[in-house]
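The other protein chains are all here in position, but one chain of the complex has been omitted.
When the chains are written out, they are named A, B and C in that same order, and each has its own residue count from 1.
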Amino acid sequence: MLNFRSDMKVELVDSWGSDEMIARAARVSTNKDSVTQGKIDGLIRYLMRYRHTSPFEHVGATFRLEVPLFVRDQIVRHRTFSYNIRSFRFGEADPEFYVPDEFRHLYNAGSGAHPHLVADHPDGRPLYSTTKEEFMHVARFTWNSYVLMLEFGIAEEVARGVLPTNLYTSMYMTGNVWNWLQFFDKRVSSEGNKPQYEVELVALKALNSLRGQFPVSVKEWEKS
Amino acid sequence: MLNFRSDMKVELVDSWGSDEMIARAARVSTNKDSVTQGKIDGLIRYLMRYRHTSPFEHVGATFRLEVPLFVRDQIVRHRTFSYNIRSFRFGEADPEFYVPDEFRHLYNAGSGAHPHLVADHPDGRPLYSTTKEEFMHVARFTWNSYVLMLEFGIAEEVARGVLPTNLYTSMYMTGNVWNWLQFFDKRVSSEGNKPQYEVELVALKALNSLRGQFPVSVKEWEKS
Amino acid sequence: MLNFRSDMKVELVDSWGSDEMIARAARVSTNKDSVTQGKIDGLIRYLMRYRHTSPFEHVGATFRLEVPLFVRDQIVRHRTFSYNIRSFRFGEADPEFYVPDEFRHLYNAGSGAHPHLVADHPDGRPLYSTTKEEFMHVARFTWNSYVLMLEFGIAEEVARGVLPTNLYTSMYMTGNVWNWLQFFDKRVSSEGNKPQYEVELVALKALNSLRGQFPVSVKEWEKS
Partner (left out) sequence: MLNFRSDMKVELVDSWGSDEMIARAARVSTNKDSVTQGKIDGLIRYLMRYRHTSPFEHVGATFRLEVPLFVRDQIVRHRTFSYNIRSFRFGEADPEFYVPDEFRHLYNAGSGAHPHLVADHPDGRPLYSTTKEEFMHVARFTWNSYVLMLEFGIAEEVARGVLPTNLYTSMYMTGNVWNWLQFFDKRVSSEGNKPQYEVELVALKALNSLRGQFPVSVKEWEKS
């Protein structure tokens, strides 16, 4: 009855504009909004290097996500996006829970403030099976409590207090290309930037989708 | 050589989404993102009445404007939009100036803080011809000074200091539908809201363009 | 060892400006930034009625909150505020959990989309004791699992996935007065606006604190 997932669903719903539109918007400043194909690359490289960010704001994309609550929490901290999120106040939850898959590093070889996650425990402890077992135990226990309260007559908005943060939710997320590039700045690994694994999965999927629509912008962002 | 205009150019460049997309985004909160055509109207009416504004943020539109500087100044006070604006720092101006047309009310029968513009002066003075004459005199005088300074070798970014605020500029302006509806709230006349004539011209043109793309949303906004 | 709480802690950390500052900022538009005490009330009433909101943005307040995760989630949807929030990625959680108190209505006599919470179950079922018992059971079970995983060597950022949304967190929240008034618009009960009980507790505490610092603004907001 309970459903366990390890994936992050990141579905492109809509996108608008193009690299050419970015270039045209940039060129209004010198009153030459038409732009030849050959000039787009150089212009976007220039905009990216000197952080002339406003032209990237005229184009954008909407995604529909299915992610655990703890991933949603990190995502909504990016305040320049628009969100609509499934509510567990106005409707019942579904019994769908996240469990890490085998590729998820589970041991913190760094410190609290500077986590450095690695695959294996120094003593060879079975981290993966223990995590999976605990996540499944807790999902069953909390879900039973949630259902019991609902059946007893307790309101959804109260009963949800017992649900764990690995519960899945769904949401729409819309932003312009500059919003998305800043999201990738924070949520794709780089030197000195260590996002949480599950959030990076979301970022990488969105990045791949945007590469199709805005190939020059994504390429120049990756170089910079 | 000088060009005088009275129009506000408001050209739809792109729009994305639809009333249906707004409805789908709204329904993710109760986990039913599909929506039948017949339900869109009622749902959007409900969202508008209770100011559930986030679903309107997933859809939007870009316009290209040609307006005088004093109109641009009022527009850019709306900070949730994205702009790219012609720069007179990085390029020379063109000699294009606004003059009011005959429909523009020129006499303030109200007070300073609460202007109430009417067509005729109480003494029957020729307001229109005087305004037109002064605007044209000033345009010629200031343009000559600007050109003289440029030819003398003074930088564009300095010489533009003499150009009047009725000079035309061009710009791209992008916002989501909620941004646009709030713009119309402030810049379309209503009881207790008296926008400047020229800015209202811009707002009404944008409103008409959006009515084509988002007919239900615009209709419900007008009713509310 | 586990700590159960029913309160929302809302502590004023700092505030800046005053009703007089709001009035001065408003009057710069007519170039008269000085303002006599007697005129402040009328001016703020006028600003509130005609939604001239920018003067309220120059003054504001910071609070420190201690609230359950499900309350934090609703708060951070207000994107114009600034937040710093306790992370359970970079540090261990404390075993502090929310349980409803006796004043919390637990039965939904409305529908899912339009909850109307009342105190008593139609059949007289003991809602309060059942809720309390379930919340305490779940807190103990999930906390044990969390501690077990940490002791086994599993990273905090993973182990927190089993913690329920009634866990307490702490945060700083800063906004200008207009941000706060919009927050109260949504999170204080009114006709057609039914916020969740726990979030309204936060809003009412913040409102009371702001009344001390900005008495005219809060009074005029309450009237409007």
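Operating definition for what follows: a residue touches a chain if its C-beta (ideal position, glycine included) is under 8 Å from a C-beta of that chain, and two chains touch if they have at least 3 such contacts.
Just so it is clear, the structure is predicted and the values come from calculations on it, not from any experiment.
For the options C:Asn3, C:Ser29 or C:Ser224, the residue in contact with the chain missing from this view is C:Ser29. As for the chain not pictured, it touches chain B at residues 68-70, 73, 76-77, 79-80, 83, 85, 89-92, 98, 100, 104-108, 112-113, 115, 117, 121, 123, 125, 127, 130-131, 134-135, 137-138, 141-142, 145, 148-149, 152-166, 196. Where chain A meets the chain that is not shown, the touching residues are 30, 49-50, 112-113, 192-193. For chain C, the residues in touch with the chain missing from this view are 13-17, 21, 24-26, 28-31, 33, 54-55, 57-58, 60, 62, 64, 82-87, 90-91, 94, 170-172, 174, 176.
In this text, only the chains that are shown with their structure count from here on.
Centroid analysis (C-alpha atoms only) places B farthest from chain C. One finds 25 Å separating the Cα centroids of chain A and chain C.
Along chain A, residues 83, 85, 90-91 each make contact with two or more other chains.
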